[in-house]
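For reference, the structure I am asking about is given below.
With one protein chain withheld, the remaining protein chains of the complex are depicted in position.
Labels run A and B following the written order; every chain starts at residue 1.
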Amino acid sequence: MTHKDRWLLWLFLAPTLLLIAVFLYYPMIGTVFESFRDTSFINPTPRFVGFEIYEKILASRDFHEILRNSIIWTLGVVILQNLLGFAAAVLLNQGLPMQGVLRAVVLMPFILPGVVTAILWRFMYDPQLGLINSLMMRFGFFEDGAAWLASSSTAMAAVIFVAIWKGFPFSMLIYLAALQNVDQSQVEAATLDGAGPVRRLFDVTIPAIKDVILVNIVLTLILTFNYFDIVWVLTRGGPQNATHIFPTKIFETGFGQFRFGEAATYGVFSIIVLAIFVALYVIVQKSASNRRPVA
Amino acid sequence: MKHTATTRFGLAALQIVLALFVLLPFFWMISVSLKPATEPFAIPARLWPTAPTLENYVTAFRPEFRTYFMNSIIVSGASVAITVTLALLAAYSFSRGKLIALTVLMGAVVIAQMFPHSAIIIPIYKMMRLADLLNTYTSLIIAYVSVTLPVAIWMLRGFLIKLPVSLEEAASIDGAGPVRVFWDIVVPLARPGVIATAVYVLIVTWQEFLFALSFTSTKEMRTLPVGLNDFIGQYGIRYGELMASSVMVSVPVIAIFFFLQRYLVAGLTAGAVKG
Partner (left out) sequence: MKFFKHTAIAAGLLLSTSMAYAQDVTLQFWDNQQTESGLSGFQKAAVDRFMAENPSIKIEVTTVPYPEYQQRLLTAVQGGNPPDIATLDQIWVGAFAQAGAVEDLTEEAKAAGLTRDQFFGGAWDSAVFNGGLYGIPFNVDVWQFSFYNKALLDAAGVDPESLKTFDGLKQAAEKMTGDGKFGVGLFGHKGEDTVVVVNSFIFSNGGKVLAEDGSCALDEAPAVEALSYLQDLSKFAPEGILNASSGDMRELFLNGSLAIEFWPALEQPTLQKSNIDWGFVNGTAPEGKTAIGTYGGWNLAVFQSSKNKEAAWKFVEFLVREDVNGDVVDLLPANKAAAGPFLAKNRDGADRIMSHLDNAAPRPLSARYLEIADLQMRLYQDVFSGKDVASSAAEACKAIDALN
């Protein structure tokens, strides 16, 4: 693109920038303003309060629980979903029979609307009527049903499991595509050098697709952090806040309790935390790849 | 790839485990959808109803359901087409332009994808109302395009950066104008990235719930994820019909993916997401 073609560049950008400015930045800036004013449904005339709501939230027990939950939830889902997605991609890239059918089958959870997924799994988890306990009892894992979603100690794990079930096909799809791009001559060269399948995976395949891994992880990070439907329908953030994360808290505070100022403040916190997440990951990733230059 | 018989056996076993993990909930979904409303749930759960029936499908396949389905297809389809087009244009600019302003703007785009939807929905609702767009496809499409654009741009930009610029330069030297270069060189090469992005946008919009809930008010405009709420009352869920609807939602989409997956993976592959 030459210097005089610059007009085209801006022409291409114009509609996008306009949409993002009007429908994302303008409302978000409004939300930030809202967080400095004590607004709620029942108190429509706003009063400027500075950082008062921020201080109140930072001092609350809720905030710390939600921060902790959001970190566990995001890390749990992102790590496991990518591991499983990658493993499934490797498995479905071996040229075994039924591979084509399986690739389509594995995509199924992915297209089920989140609300339906959550209702289905809430029922699967039901301590008395659910399929999971029924199977576990049948296979003799335990005598009585366990209440996966109703105990503070297992609820988060149970919710993460559902998110992975639903989310891993997306990661798999992208890894699958990347795997098919790995230069087969390199793999064969490694084989001739006597590398086993595990060595080949770590020395050739993974380095070759590291950019895809980065993109995939950042993408799932953002999507997971802001994911709402599954958690809301499964537990509404309960029991006792055990699964409350930023999106459910924002929704509950704003739409459930009509406290807009506080919901807005949680929204701002949520962006800050997510930005830190992404930044940390990118930094770690960069420094790791600097330390170990890959083939 | 060649494998020994033992390895093949092991891998096949793993495939079965994977299939079970994915399919078990669907099996349960179908089982519940076939249970007559009068048959109570058993303890421990029965894998299959004693007297399976299709009555839930009959009640669930109402005219509303078909409307919701069409609405979802229209809204998702339009959003995918518009988002991918706009994102490709924008990503091209971001990947080829060398201005500091562009770097700053790209940063702004990346940040925009982090905004939580529930925090921005009421201001957007107000705008839609001012524009008299509430309860229209347009309002949903605009919202979906806006919220999916940042990630779409980000995906496509990562893709375009890796395309060799030499081809474009060569075409330029041959006298092709910038629009021709984009259309004849960049667009065909970008196809795999476009497919990946389209899949992402499709998935997000196909199941989007919050905007669809807020911007539509009549049954005629609801999309599927919201429409399925019809089966959820204040004090109970009509599991049978809900699951029957879910099966009906899933089957066509699965069929589409089944036929497309070859192209999908191939499309993603063609020299594309390469590191």
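Please note the rule applied: a contact is a pair of C-beta atoms (placed from the backbone, for glycine too) under 8 Å apart; a residue touches a chain by one contact, two chains touch by 3 or more.
On a predicted model such as this, the values are computed, not experimentally measured, just so you know.
Student: Consider the whole complex, including the chain that is not shown, and state which of A:W10, A:F258 or A:Y281 touches that chain.
Tutor: A:F258
Student: Of A:P15, A:G30, A:P197 or A:G238, which sits in contact with the chain we cannot see?
Tutor: The missing chain is touched by A:G238.
Student: Touching the left-out chain: which of A:L96, A:A147 or A:L214?
Tutor: In the full complex, the listed residue that touches the missing chain is A:A147.
Student: Taking the entire complex into account, which one of B:A42, B:L102 or B:M248 touches the absent chain?
Tutor: Candidates B:A42, B:L102 or B:M248; residue touching the omitted chain: B:A42.
Student: Give me the chain B residues in contact with the hidden chain, please.
Tutor: Contact residues on chain B toward the absent chain are 38, 40-43, 121-122, 125-126, 128-129, 134, 213-214, 217-218, 226, 229-238.
Student: Of the residues in chain A, which ones touch the absent chain?
Tutor: Here the touching residues of chain A are 41-44, 122, 126-129, 144-152, 155, 235-241, 252, 255-259.
The rule is simple: only the chains that are shown with their structure count from here on.
Student: CA centre of chain A versus CA centre of chain B: separation in Å?
Tutor: Distance between chain centres: 15 Å.
Student: Looking at the complex, which residues from chain A come into contact with chain B?
Tutor: 1-2, 5-6, 8-10, 12-13, 15-17, 19-20, 22-28, 30-31, 88, 91-92, 94-96, 98, 100-116, 119-121, 123-124, 128-131, 133-134, 137-138, 145, 165, 169-170, 173-174, 176-178, 180-181, 207-212, 215, 219, 222, 225-226, 228-229, 246-247, 250-251, 254-255, 260, 263-264, 266-267, 270-271, 274-275, 278
Student: Okay, in this complex, where on chain B does chain A touch?
Tutor: 1, 3, 8, 11-12, 14-15, 18-19, 21-26, 28-29, 32, 41-45, 47, 86-87, 89-90, 92-94, 96-97, 102, 105, 108-109, 111-124, 127, 142-143, 145-147, 149-151, 153, 155, 158, 168, 172, 178-179, 181-182, 192, 196, 199-200, 203, 206-207, 209-210, 224-225, 228-229, 232, 237, 239, 242-243, 246, 249-250, 253-254, 257-258, 261-262, 264-265, 268-269, 271-275
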